[in-house]
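The complex appears here without one of its protein chains, the remainder shown in place.
For clarity, chains are labelled A and B in written order, and residue numbers in each chain start from 1.
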Amino acid sequence: MGNWRLKGIALGLAALLVMLALSLVGCGSGGKQPGEGAQGSGDSQGNKAAVEFPTKPVEMTVLFGAGSGADLLARKVAEIAGKDLGQPISVVNRTGAGGATGYTYVKGQKADGYAIIWNSNSINTAYHAGNMNFDYKTFSGIAELTTEPVSIAVKADAPWKDINEFVEYAKKNPGKIRIGNSGKGSFTHLAAVALENKTGAKFTHVPFGQGLAVSSLLGGQIEASSQLPAEIMSQVKAGQVRILAVTGEQRLKTLPDVPTFKEKGIDLTLSLWRGIAVPAGTPEPVINKLEAAMKKVTENDEFKKFAADMGANIEYRGAKDFDKFIAQQDQELASLMEQIGMKKQ
Amino acid sequence: MAKDTLSSLVLAGIGLFFLIYSRQYDWGNLASPGEAVFPLLLAVAVLVMAGWLFGHSILGRKTAEEEGVPTGENSLRVLILTVLIVGALLLMDVLGFFTSSFILVLLCCRLLGVRQWSLATGIAAGAALGAYLIFGFWLKVSFPAGLLI
Partner (left out) sequence: MPLLEGLQVALTPFNLFACFIGVIIGTLTGVLPGLGPAAAMAMLLPLTVKMGPTAGLIMLAGIYYGAMYGGSTTSILVNVPGEPASVVTCLEGYKMARKGRAGAALAVSAIGSFIAGTLGIVLIQLFAPPLARAALQFGPAEFFALTIVAVILLSNLSGKGGLKAFLMIAVGLLLSTVGLDPLGGINRFTFNYAGAGTGLSFIAIAAGLFGVGEIFWLASRPDENAEVMQVGLRDLYPTREEIKRSLPPMLRGSFLGFLIGLVPGPAATIASFASYSMEKGLSKHKEEFGHGAIEGVAGPEAANNAASAGAMVPLLSLGIPFAPSIAVLLSGMLLMGVTPGPLFLRDHPTAFWGVIGSMYIGNVMLLVLNLPLVGIWASITRIPQKYLMPVVLLFCMVGAYADNNNLFDVWVMLGAGLVGYLMRRFDYDPAPLLIGLVMGPIMERSLRQALIMGRGDPVIFLASPISIALYVVALAIFVFTLVKKFRGKGQTMAATGCR
C-alpha cells in the first residue's frame, strides 16, 4: 500500500533538490552581475537607465503598520508622486524592531531606485538601540518632505497655565510629574528627555503605545503627555486636553494658538522628520528624478492640506541637504539615547 | 517513555533557553523594570511547572492514557511533508513565491493520495494561479519574486 506514492514523492523530492542545487549555483553567478553593474558600471550606463526610469512600478517600504500616521502620509506621497513619475508607487508595510526589519529589507534590494523607503528618525534610533548593525550611511537621501513636532500636553483642568509654570513645578518636585510617551527610546521619549536637559526639570517617563497615553492622561493616571500632535488633536479640539508647547521651529498651522518652546524662552527644537531614501549606490540621475518628483509633492495643494490635517509641517530638503541634516540629527539623538541608557552602539 | 515525561522535558528546555537568553538583558529596578524581568519570571514559571509535570509523570500512578509515545503511524509522511515545505520556502527567493508553491501543492497532493498526476497538476495550478490573482495581482501584495513569479 502506498508504495507507488512514496516512489513518486521520492522522485519529486530528488527533482526538487536538484533544482535547488542548480538554482543556488545559478543564483551565485547571477547574483554577481547586478552587483558588479552597480559598482563598476560608471555613469554612462547609469545615465541611460535613469533616462528611462521608472519603467516599472516602484515599491515604497513603510516601517510602521497600515493606518499609522507614517503610513498615511506615505500613501499620500506615493499617490501623488506616482502620477508624476508615470509609474505607480506601491506601499508595502514591513514593520518590526522599531524599523530595523524594513531597513534591513530595503538595504538588501538592488540600488536601482525601484526600492525606496519612507525614512524617519527611526534610522537613528533603531541603530543606536542596537536593533541593526548598519546606520544612516547605508542609505542615500532623496528628499525630506515633512516634519512633526512633539507636543507637551496636560489635562484641561490641570493647574499649570503655561509651559514655564509646568517646568517650574517639575523642577521643584522632581519625578512627581509622570509624562507619557509613545515608547521607550521613541522620539517622543527623547523629546521629553531633551526638555529635562534644557530646563533642569525631572520627570517620571512612562512608555505607552498608540492611543493609551492619551486615555491615561484623560483618566488622570499620568500628569502630562509627550505625543505627536496628530495623536492628541481631537482631544485638544474637544477641549479635554491642553497643549502647553510644541518643539517645532514654528507653530503648527492647525494649532495656531499653541506656542513653541523657543517663544517661551526654552531653547528646545526637535522635530520628527520624514522623507524618502534609497539604498546607497543608487545612480545619481535616478536620485535626481525621484528628488524632482518629491519636490513637486511638497508643492502640491492636496498634499499641503493632507499634511496639515495630519499635524505635520511641510519642510522640503533636497538630497544633499537631507543627508547632511540626517548626519547632524544622528549625533543629537545618539547623545539623548546615551543619557537614558539606551545607546548600545 | 511516557508522553508527559518527554513533553515536560522539551518544555523545560524551552524555559531554560529563555532563562539563559534573557540574562543578557537588563533587569532594571523596581521603579523602572527592564526588558529581562517579564521573560525571566515566565521562564522560571515554565521550568517549575514542567518540573512538576515531569515529577508527576515519573512518580504518579500510571493510568491507561499514559502509554508510551505513539509511533508507527505514518510519521514518514509527516517528515516528507516537512521537507517539502522547507524546500519550497528555500526555493522561493529563486523561483518566486507562486512557482515554488505550485510545486509544493503538486507534491503535497501526491503525498496525500491523489493518484493521477494530471489531477494533482490541475489542483496545484488552480491554487497557485488563484492565490496569485487574488493576492499578487489584485491586492498587490509584494511576494518574493524569482526567475518566474
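To be clear about the criterion, contacts are C-beta pairs under 8 Å (C-beta built on N, C-alpha and C of every residue); 3 or more make two chains touch, one makes a residue touch a chain.
Predicted model only: the values in this text are computed from it and were never measured.
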{"item": "Chains in view that touch the one left out, judged over the entire complex", "value": "A, B"}
{"item": "Contact residue for the chain not shown (choose from A:Val206, A:Ala245 or A:Val297)", "value": "A:Val206"}
{"item": "Sole contact to the chain not displayed, among A:Met60, A:Ile89, A:Val150 or A:Met233", "value": "A:Met233"}
{"item": "Residues belonging to chain B that touch the chain removed from view", "value": "3-4, 6-7, 11, 14-15, 18, 21-22, 25, 29-33, 35, 37-39, 42-43, 45-46, 49-50, 52-53, 56, 63-65, 69-70, 73-75, 77-78, 80-82, 85-86, 89, 92, 97, 101, 104-106, 108-109, 111-114, 119, 123-124, 126-128, 131, 134-135, 139, 141-144"}
{"item": "Contact footprint on chain A, counting only the chain that is left out", "value": "1-2, 65-69, 71-72, 75-76, 79, 92-98, 100-101, 103-105, 129-133, 175, 178, 182-186, 189, 204-212, 214-216, 218-222, 230, 233-235, 237-238, 240, 306, 309-310, 342, 344"}
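In this text, only the chains that are shown with their structure count from here on.
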{"item": "Interchain centroid distance [CA atoms averaged], chain A/chain B, Å", "value": "33"}
{"item": "Interface residues, chain B side, partner chain A - complex", "value": "76, 80, 83-84, 87, 90-91, 93-95, 103, 106-107, 110-111, 113, 115, 140, 142"}
{"item": "Residue ranges of chain A in contact with chain B within the complex", "value": "4-6, 8-9, 12-13, 16-17, 19-20, 23-24, 26-27, 59, 90, 92"}
